[in-house]
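With one protein chain held back, the other chains of the complex are shown just where they sit.
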Amino acid sequence: MHKRLLDFLDVRLGIRDILEQNLTKYLLPKNVNIWYTLGAVLLALLSLQFVTGVLLLVYYVPNPAEAFKSVEIIMNDIPYGWLIRYLHAVGSNVIVIALLLHMLSVLFMGSYKKPREFTWISGFVLFNLTLVLCLTGYLLPWSQLSFWATTVATEAAGAVPLIGDGLVRFMRGGAMVGDATLGRFFALHVMVLPAGLVALVGFHLFCVRRIGISKPPFGEDYAPTEVADEFVHEEHPGGIPFFPNYAIKDLAVISLFLGLLALLVFFAPGLFIPPSAFEPADPFTTPAHIKPEWYFLWAYQTLKIFPSEFLGLAAQGVVMTLLALLPFLDRGKERRPFKRPLFLTCYLLGILLFVAISIWGHYS
Amino acid sequence: MSEILESNQQRRTFLGILLGGVGLVLAGVFTWPIFRFLAPQAETEGGQIRLAKNEVSVGGAHFFSFQGLPAVLLQPQAGDYIALSAVCTHLGCVVKWVADKREFLCPCHAGQFSMEGTVLAGPPPAALESFPVSLEGDQVVVG
Partner (left out) sequence: MMRRHFRYSAGLTFCLLLLFSGSLALAEDTVCLQCHAALEGRLSAPVSAWQTSIHAQNGISCPDCHGGDPTDFAMAMSPARGFLGVPKYGEVPAFCGRCHVGVKDDYLNSAHGKALNSGGPQCVSCHGNHGVQQASLELINPTACSRCHEFGRAAEIKTAMGETDRMIAGLRTELASLARLGIRVREIEGEAFALRNDSHRLFHTVEVEKVRKETAAFQQRGDGIGGEIGAIQDELGDRKLIGVGVVGMLLLISIICFLIRKTYQQDEDAQRQSSED
């Protein structure tokens, strides 16, 4: 039966060839490590966001008068609505964790270097797209947290010289966060950004497959190679077949992350969801202790450290631009972390700075 | 070498079956909430609905939703109320009230019903379902 189906598809689509090329005969480097599973983990978590997001869309009402109530109904009256909603809200946090780990491992192994600049940049844009998805999704439940987090986040753009005020107004669709803001954030969150995300994930994977997966810069038989000035697909003869040998490891780590997500959803959903998320938005009362999500704390705190908001915003822009263009700035062929002391120092200091500023932001 | 491969193959078969089993249970555990999440909420059977008496004039008709379906309240004489399903028994269109003839006309295939819901003409196979009505103060209780 199984074979006849394959025959049927093979005659019409040449499916066996595609499967072989991408699964059983797609060879990964011998020394491929566990960090290479994070891409698959992210793919799985993003798919979960799509499924839970569509389910929430069935009952959510994108109207300031009813949004909060509709979320409350999802949480209390719809069977397992609480589960779907928590999976979606807590899931976004787990995605950010996985994204950070994915990017840190790529940085550590120098995999972003020529000829993989497009992979890095598309990944970096994906990271930012995810953060914007988080931010727009934040507003939708129309809670105190939603309202004020969005007010603060959009207000920051006001520091841009000349066009700042107009920019803030444009993002909000008015002078204040209100009906118009919900409309545009809703459209972004459920349509524009997910579509962009899917397209960009496609491009990212295309880059990965087209240029070939990078060899981890570890072990005795690794030596930095000169990168040719013409297109070369990096092959790994004698390597590990992606399927089933490595795919099973992908599945193992995916389950591990889903287990972490389930652990948070069932036992500590409040960890990422502050109390003000359960109060309806009130445009006339700012809650006392409003803080952005943990992954925005660094940005929040840098704005406070600098003497003016504009300088803070500029500093953030410089850091993000440097990171985005890293493969064009860091052009040495050496990828072994311990032979790149300057990079490794910056890397570790960067992580330390990120953590320290975030903690500072949390307690300030 | 071939022994290793063979024993590993056996272990994989065993682990694979185990994985399939747990995976199947887990798939069920995830599918069930999604099914329940999307399943329609149980209609409150035998639920009552209260309408203000002044919503329907004498000789007039007031359409409302009852147990999830269209229904109509009539007041043939002052203080006398009738509640009927407004769904035509022929093909499920919603009937219209023809005030000057004091009867219902189904716009789809010209089925005609009396104020009591009985079939006067046309294709409908049965009378319109009627609901019990009682009065409470200035309200009409249907159901």
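Every chain is named by a letter (A and B) in the order it is written, and numbering of its residues begins at 1.
In this text, a contact is a pair of C-beta atoms (placed from the backbone, for glycine too) under 8 Å apart; a residue touches a chain by one contact, two chains touch by 3 or more.
Everything quoted here is computed from the prediction, not taken from an experiment.
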{"item": "Residue among A:G202, A:P244 or A:G332 that touches the chain left out of view", "value": "A:P244"}
{"item": "Residue of B:G16, B:G92 or B:P107 in touch with the missing chain, whole complex considered", "value": "B:G16"}
{"item": "Touch criterion as defined above, residue of A:M75, A:A180 or A:L200 at the omitted chain", "value": "A:M75"}
{"item": "Sole residue of A:L263, A:V318 or A:I351 that reaches the chain not shown, by the stated touch rule", "value": "A:L263"}
{"item": "Where the unshown chain meets subunit B, residue by residue", "value": "1, 4-5, 8, 11-12, 15-16, 18-19, 22-23, 25-26, 29"}
{"item": "On subunit A, residues whose C-beta touches the chain left out of the figure", "value": "30, 72, 75-76, 82, 85, 148, 151-152, 155-156, 158-159, 165, 238, 240, 244-245, 248-249, 251-253, 255-256, 258-259, 262-263, 265-267, 269-270, 273, 275, 277-278, 283-286, 290, 300, 303-304, 306-312"}
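Going forward, only the chains that are shown with their structure count from here on.
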{"item": "Mean-CA-position distance for subunit B and subunit A (Å)", "value": "43"}
{"item": "Residues of subunit A defined as touching subunit B within the complex", "value": "51, 55, 58, 78-81, 83-84"}
{"item": "Interface residues, subunit B side, partner subunit A - complex", "value": "33-34, 36-39"}
